[in-house]
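Excluded from the complex is one protein chain; the other protein chains are retained at their positions.
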Amino acid sequence: MIRKEICKIISQKLIAENIYELTVKAEMVHDITEPGQFVHIRVGNGLDPLLRRPISISSYDVTEEQFTMIYRKDGKGTSQLASRVPGMELDILGPLGNGFPINEASIGETALLVGGGIGVPPLYELAKQLTAKGVKVINVLGFQAESAVFYEQEFSELGETYVATADGSYGVKGFVTDVIKDLQFDCVYSCGPTPMLRALEQQYSHKKMFLSLEERMGCGVGACFACVCKKVDDPSGASYKKVCSDGPVFRAGEVII
Amino acid sequence: MIRKEICKIISQKLIAENIYELTVKAEMVHDITEPGQFVHIRVGNGLDPLLRRPISISSYDVTEEQFTMIYRKDGKGTSQLASRVPGMELDILGPLGNGFPINEASIGETALLVGGGIGVPPLYELAKQLTAKGVKVINVLGFQAESAVFYEQEFSELGETYVATADGSYGVKGFVTDVIKDLQFDCVYSCGPTPMLRALEQQYSHKKMFLSLEERMGCGVGACFACVCKKVDDPSGASYKKVCSDGPVFRAGEVII
Amino acid sequence: MSRLHVELPGLSLKNPIIPASGCFGFGREYSQFYDLSILGAIMIKATTAEPRFGNPTPRVAETSAGMLNAIGLQNPGLEKVVSEELPWLSQYDVPIIANVAGSLEEDYVKVAREISKAPNVHALELNISCPNVKTGGIAFGTIPEVAMQLTRRVKEVSEVPVYVKLSPNVTNIVEMAKAVEDGGADGITMINTLVGMRLNLKTGKPILANRTGGLSGPAVKPVAIRMVYEVSQAVNIPIIGMGGIESAEDVIEFFYAGASAVAVGTANFVNPFVCPEIIEQLPELLNQLGFEHISECTGRSWK
Partner (left out) sequence: MSRLHVELPGLSLKNPIIPASGCFGFGREYSQFYDLSILGAIMIKATTAEPRFGNPTPRVAETSAGMLNAIGLQNPGLEKVVSEELPWLSQYDVPIIANVAGSLEEDYVKVAREISKAPNVHALELNISCPNVKTGGIAFGTIPEVAMQLTRRVKEVSEVPVYVKLSPNVTNIVEMAKAVEDGGADGITMINTLVGMRLNLKTGKPILANRTGGLSGPAVKPVAIRMVYEVSQAVNIPIIGMGGIESAEDVIEFFYAGASAVAVGTANFVNPFVCPEIIEQLPELLNQLGFEHISECTGRSWK
């Protein structure tokens, strides 16, 4: 069930340059079905900004009834969000969409988790759940520069973790794909910039792979057709998938990215 | 000099039904020249609401560098204003306009101060200054109902004070004019709804009288021509006065109200 | 009879609150939030003869108190709407207003003829005003004679009353309204979106893949109110008003301007419960304003 809930902010922390970790109290955690789902946040009470902002759930705790998001302060909405302090309330719609299917990785297998920048957060809950289930995870996290790196420690506690930075200021210099070429794994889960997802899809087309896409959204629930992508099996036709309600996670090869 | 100043809220109190008393710290008090001037407040930081709101200065304290306003929570802007708490900041433009000329009342004379509803506040500073100067003041304050009455005590400390309510729930039942007909005075200062000002102007045309007008404003500083009124001596012509920069206080008979 | 009940050609509405076309899909998504039977009616997504994918993404961009969209009439096509969406909607006790679009006159005629046969379609809304499609749309909506002719053709084949949806992107909205009235329209719905654009600060290029898009939301409300005010005084057919509605107060403002019912679009994205909330708040607002029935508000600004 999707809820529209007024959620109290439990904590808000700056964890890297312009990167915030925000935890809220929310009954909607009971409806979260998979890691990789997202919520749609109304940042202001008035008209400025007007639209909600989609942000992934990066981890959640059913017992405590709270969940955490990690986001980059960027435009108007996320800047306002960053100014909110514990005790304040947020109007949140969620949980939305379909996340990463953890059942596609079997016990004893190795899952490669590839995150790029602000695509890293939803992989954290995924890594937790896969590990808990008995799947080995290898985490490859790409960032622009050292100042943007976050959650390396958290991921390391769950599995082998590699960090790449575009400018080489930390970890391996280069892209996540530079790291992956030397790794062994059974399946891939990824979230990050479209060029990264595309590269993965091309280079590992033989692997079972799940990709989380991003698209500008209106409604967030499947009603406005803002966030569609074409299906691979019918590229010119009228069939499509909606990132908000069919995704954001798709099996590689299902939709054109 | 008009300043645009970020002012810290010192206190905000509900003093009658939907009536708030708001005090801010502001260096612009040094530029206040007369009681009856006003300020233009930017209520939100963003675009909602877009325009500033004109509110009169009801009293000020140069030593403490603070001034007080009294306003009615009504539409979008004043509702937002009412939600601000001490410690928060407000973007205020002021002091604006020309207030009540206290020099028009001589020592020993009696000044009648007539306020209607949310027109009462600027008369408070006026009453203080007239009394301090040695002018006797009689205050006649009109409200809709008992629940809307405020500052009766404060005015009483400065002079004879009568309260009229439209529904008779407090004080004299009726309008301020019902009270005034039995009073003796040398000059009149008034602020309130236009019909009240008009009635005063007609009934006491032989008296020296100063009226504070209200008009919807754009700029608040005289640039946009939103708030003009016609001059009595040239009613059909092109000459005019601006409420924001020539007023809001005018000598009765100067402009058409 | 309820204080909110409104009778319009073909439409007996429990209340005058209608989700706007394109902002409510075919109802499935919002049925997760509330019972669709509480709505006055539903304006479904524009339907064309053939399925359409629409424009490339990004398709939406935010603006001050508004948004731009360039969906491009994506829809599953007439056949599927008639065989799947409308039957699904028939489980609810709510009249459907079918938004009809096309590139050529024949397309409109074909869709109108077929879709008007569906038992729960009680009226058509001729979309002659979509700013986001290259052919058809905009010409139909900006040239009075073309709009009149199209209305006439559609009226000939439709089994239900026909409302024509006007574009605000014209010099003279009254002229357009009179033309569709002359063409036989049973009502007018207005306004569709204003053509607008946003550019990306970093790249300099348009944010929308389609470059331009349609502006909706509170930003456009004053334009919509003005146009409803002008048109309602010039025609004798009812108006369903829309453009930036997000509260019961906004609904009353459209009624004052001259509307007999309203549609709510963009606000659904901000608050999925906006329609039921407005419906719930209206009676209390009527009390405050001293009206017995909401229809008393219609045209009060000029009556």
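Residue numbering begins at 1 within each chain, and the chains themselves are lettered A, B and C in the order written.
By definition in this document, a residue touches a chain if its C-beta (ideal position, glycine included) is under 8 Å from a C-beta of that chain, and two chains touch if they have at least 3 such contacts.
Computed from a predicted model, the values in this text were never measured in an experiment.
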**Asked** Of C:H5, C:R113, C:R153 or C:R226, which residue touches the hidden chain?
**Response** C:R226
**Fill in**
Residues on chain B facing the left-out chain by the touch rule are 1-2, 4, 42, 47-52, 93, 215-230, 237-240, 245
**Asked** Contacts of chain A with the missing chain: which residues?
**Response** 47-48
**Complete:** For chain C, residues touching the missing partner are 63-66, 68, 142, 169-171, 194-199, 201-202, 204-206, 211-212, 215, 217-223, 225-226, 229, 244, 249, 252-253, 256-257, 289, 297, 300-301
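By our rule, only the chains that are shown with their structure count from here on.
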**Request:** Once you've mapped the touching chain pairs, tell me: line, ring, star, complete or other?
**Result:** complete
**Prompt:** For which pair of chains is the number of C-beta contacts greatest?
**Reply:** A-C
**Item:** Rounded Å distance, chain B centre to chain C centre (Cα mean)
**Value:** 46
**Message:** Can you compute the centre-to-centre distance for chain A and chain B, using the mean CA position of each chain? Integer Å is fine.
**Reply:** 55
**Message:** Rounded to a whole Å, what is the gap between the Cα centroids of chain A and chain C?
**Reply:** 35
**Request:** Give the residues of chain C that touch two or more other chains, as numbers and ranges in rising order.
**Result:** 64-65
**Request:** Would you pick out the residues of chain B that each touch at least 2 other chains?
**Result:** 47-48
